[in-house]
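The complex is shown incomplete by one protein chain, all other protein chains being positioned as in the whole.
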């Protein structure tokens, strides 16, 4: 999401030089400040929404029966329009590779692929719902800085707790493997635990407290072990929640400390600090 | 809920001027301080409880068989009484539109509508349970300031975290759409994933760890993706909990006053402190 | 649990005066310091465990078939022994009513009742597992002060958050009533939502993310509303967890501040305070 970029010039790529139509179309496609740019944004958002809606409705049997042909034509119309748009984006940018490798560049390409893949593999056109990701552009278009900041805080908190959460996921996977094998040995194929992979799937279903009930223990020993697994899974909910809450609280505390020392430029002070903790100069806390 | 309004004059509307019966009835209906006002409150609460109970019991087949006529008469009696009360409330208030647009004005109207709608659409009388919302008046009647304060803190915490939670809900919905489409393509209608909307319903059931088990994956690839979806949903529980806990902790800390010591500039003192807890200077608590 | 009472004299009742056997038996039954007292404790704990185990095993059909008579005799033997013990406790105490109204007095009586009730209502003997509550005595017997302190902190945290949690439970119940009635109207008896009480049971099952799957929505509108209910329930998990975490963190912070001012005897200071926040005297933080 690359921070809070609200206008065209903050993008890592600018208008292509040379032909004037390129610079003009760059401002229409990538800009959100003048009338044509805003009009393009509105058309784009409506087209994305309509395209996702068509894909979803196409999958409903009752509608597919009557309107299969209409949906087919609409899907290809949207795909054609988005393909033209993608080519145009590459054409008007001065650094096409940079755009193609950016987050939105990848999403734009990914949301075209399922349509072309459906020529080879029937059914893959339903993956066109990935176009929903293009909607994320709306944060930039509407200049919703507040939301960008909030999601930035959430993402940075997740990033800071990634080591703790990775250790945690490894522990979960090891537990799932061992509990899965134990249940496979105890219950066996006759009670639905047909293989260790199936048992591991069941262990994940149980430890995450989802509990579909498609596979359930029937022996006394199996029910006893299941009780232990559930209590372990239940206690384990505490771990990621605790990690995240503690990291977020720390992140929110840090957000309050922007006062910068005029002498050594150190800008990491706590909310109630009056003197720079690095050089001892008086902090200007009037701002 | 508008803070802690315990007596009649804090309401945004007062008694209607002119005819003296209006002022008198205003104090009976909206006041909680004298004997007639309290008597009216008790009768109202009992009537609301009885009305909700009648609606609930009417829906039980075993009781509906024998007492359908009794329930029907009772429901219309309560509706008539509440309709008269609503008209009376409008009549005795000096600013009827303000009352009608207030929280309790809307609830009072909403709890009448299902009865009249049931003349057009059979079955809608069961929505009369919405009258339960009128019970919220009890906090004001019993002057339960403590509870009003507590719910105020909860509501303001929710309000402060609304940006973070909105970003979070958008992320969930995008994930639900993409996971739903993937499972529809992988499992297909023969395993219960009959359309993308159904798949999305299943994805919500799974990510919230509810797991009804009415639709379950049967292919190996589907079970693998389901494991990923469950672990993602499980990890995601951490996010709103962490947001809320961190915001609530911050809200509780803010409840401390911020009297600043004139000598050492320490400004973290508790509400009843008279001396700086760090340097011992007298605090200026006049502000 | 009444704090940390580790020896006999901290009990709210003492040995009965008069006959010396009473004082002697009081020390055996209520004391944990000398050899006879400890022997009585061990016998009591073993008897409680054995009694609960007999009740649980008696309910297993495979065992009930062969050993029904043995279990029956054993249950009545334990009941007789515990009845004698209860009478003895009353006889040797100087304030019998106080004992009978204390927490353990009520539990001791409650764990006798199901046996005598089973003479009137077959099956109620299985409620004898309530004897497990008598095991709580073990904390006092083993002088597990640490555990008493910990449970004291947990209980006091729960007590302090009771207002917030009561407001929260009221909100949940109102939501359950309204969602239950809506689902009853939308889905109707033909899909398992046979009455509003059943719908409310289903709403609780869904909002708590248990999701048995015995009743599930079948209409599109029902599945849409269910998705909303689940997301609401899912978000709501945040509320009690956040309340409890914030209160517990506050409770743990408070536990660190014991320094008492030598001048005004104020003993509520924060961990890093050097001067009394009430009278300004220097705090003695050497302890």
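Which chain is which? They are A, B and C, in the order written, and residues in each are numbered from 1.
Convention: contacts are C-beta pairs under 8 Å (C-beta built on N, C-alpha and C of every residue); 3 or more make two chains touch, one makes a residue touch a chain.
Everything quoted here is computed from the prediction, not taken from an experiment.
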{"item": "Touching partners, among the displayed chains, of the absent chain", "value": "A, B, C"}
{"item": "Options C:28, C:45 or C:248, residue touching the unrepresented chain", "value": "C:248"}
{"item": "Per the touch definition above, residue among C:77, C:113, C:171 or C:210 touching the missing chain", "value": "C:210"}
{"item": "Omitted-chain contact residue, chosen from A:28, A:100 or A:250", "value": "A:250"}
{"item": "Option from C:19, C:84, C:169 or C:221 whose C-beta touches the chain left out", "value": "C:169"}
{"item": "Chain not shown, touching residues in subunit A", "value": "163-164, 166-168, 174, 177-178, 180-182, 184-185, 188-189, 194-197, 206, 209-213, 216, 220, 223-224, 226-227, 230-231, 233-235, 237-239, 241-243, 245-246, 249-250, 268-270, 272-282"}
{"item": "Sites on subunit C contacted by the missing partner chain, in the whole complex", "value": "52, 55-56, 59-61, 123-124, 126-130, 132-133, 135-136, 146-147, 150-151, 153-154, 157, 165, 169, 172, 197-198, 200-201, 204-205, 208-214, 237, 240-241, 243-245, 247-249, 252, 272, 274"}
{"item": "Touch residues of subunit B, complete complex, unshown partner", "value": "209-213, 241, 245, 264, 266, 278-279"}
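The rule is simple: only the chains that are shown with their structure count from here on.
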{"item": "Copies subunit B and subunit A - interface residue numbers shared by over half, same or different", "value": "different"}
{"item": "Mean-CA-position distance for subunit C and subunit A (Å)", "value": "43"}
{"item": "Euclidean distance of C-alpha centroids - subunit B vs subunit C, Å", "value": "30"}
{"item": "Rounded Å distance, subunit A centre to subunit B centre (Cα mean)", "value": "30"}
{"item": "Touching two or more other chains - residues of subunit C", "value": "209-213, 241, 245"}
